[in-house]
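For chain A:
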Amino acid sequence: MISTGLFPYMLGLSAFLFTVGATGVLIRRNPLVVFMCIELMLNAGNVALIAYGRFLNSVEGQIFAFMVIIVAAAEVVVGLALITQIFRLGRELDVDDISEMSE
Partner candidate 1 sequence: MLAQAATIPALVTPTGRDLLGLLPELILGAAFVLLMALDAFLPSTRRSWLAVVAFISLAAAFGASMWGWFDSGSGRTLYFGAFAYDRYSMFVNAILLVSSALVVIISPQYLNRRGIHHGEYYALILASTTGMMILAGAMNLMVIFLGIELLSISLYVLSGFSRGDERSQEAALKYLLLGGFASGFLLYGMALVYGETGHTQLAQIGLALRAAQTSSVDPLVLVGVILVFIGFAFKVSAVPFHTWTPDVYQGAPTSVTTFMSVTTKVAAFAALVRVFTYTFPYVYTHWQVIVSLVAILSMLVGNIAALTQTSLKRMLAYSGIAQAGYILIGVAVDPRVALGTIGVLYYLAAYAVTNIGAFAVITVMAGRGEDLDSYSGLRGLAFRRPYVAAAMGLFLLSLGGFPPTAGFFGKFFVFAAAIKTGLTPLAIWGIVTSAVSVFYYLRVALLMYQRPAEDEREYAWSRTSLSAGIVLAATTAGTLVLGIFVFLLYNAASAAQSGLLPAIASSSG
Partner candidate 2 sequence: MNVPWLTLVIVIPVGMAILLQLVPRSQTALIKALMVGATATVAVIVFALLYNMAGSPAGGGPLSLHYQERHDWIPAIGASYHLGLDGLSGWLLALNAGVFLLGALAVSRRATDRLRFYATLLLLTEAATGGVLLSADLLLFYLFWEGMLIPLYFLLSNFGDENRGRNTLKFVIYTVAGSLLMLASIIWLYFNAHLGTGETSSFDLAFLINHPSASQAALVIPGVKISTFTPQQLVFIGFALAFAIKIPIVPFHTWLPGLYESSPPFVLVFFAGIVSKLGAYGFIRYGLTLFPQPIGYFKWVLAALAVLSIIYGALMALSERDIKRIVAYASISHLGFIALGIFSLTQNGVNGAIIQIINHGIIIAALFLIVGMIEARTGTRELHELSGLEKRMPWLYFLFLVATLAGLGMPGMNSFVGEFTIMLGAFQLNWIYAVLAGGGVILACWYMLRLHQGLMHDPIKPVLERVRDIRLGEALLLSPLVALMVFLGVYPRPVGDLANPSVAQYVSIATGANPNPSSSAPSAGTPQAPQ
């Protein structure tokens, strides 16, 4: 059980995770790593939701977090399938190289 005193730290942690995730998406090149960074962002949101839920003494935050976990899982399924498919088509896994269309 976290106490109210820990709340600012929880929020700080979530903000830190979010920043790391967002920065990672912007600077990393490997789609898998980018994908992990996106998960990090979503989980930062989860941490914030749970911290707030606890702090506000409301269950809505936790319910929200559960739903996010499920949705994120679905997204991972699609994402990994896509990455596998691109790999099978014989492509380098680097988002900068995936630029068939840009002119």
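Picked so that all candidates are chains of the complex that A comes from, given by their letters.
Here is the rule we use: a residue touches a chain if its C-beta (ideal position, glycine included) is under 8 Å from a C-beta of that chain, and two chains touch if they have at least 3 such contacts; residues count from 1.
No experiment lies behind these values; they were computed from the predicted model shown.
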Q) Which numbered candidate, 1 or 2, lies in contact with chain A within the complex? A) 1
Q.
For a test of understanding, state which residues of chain A touch candidate 1 in their complex under the given definition.
A. 11, 14, 18, 21-22, 25, 31, 34-35, 38, 41-42, 44-46, 48-49, 51-52, 55-61, 63-64, 67-68, 71, 74-75, 78-79, 82-83, 85-86, 89, 91, 95, 98-103
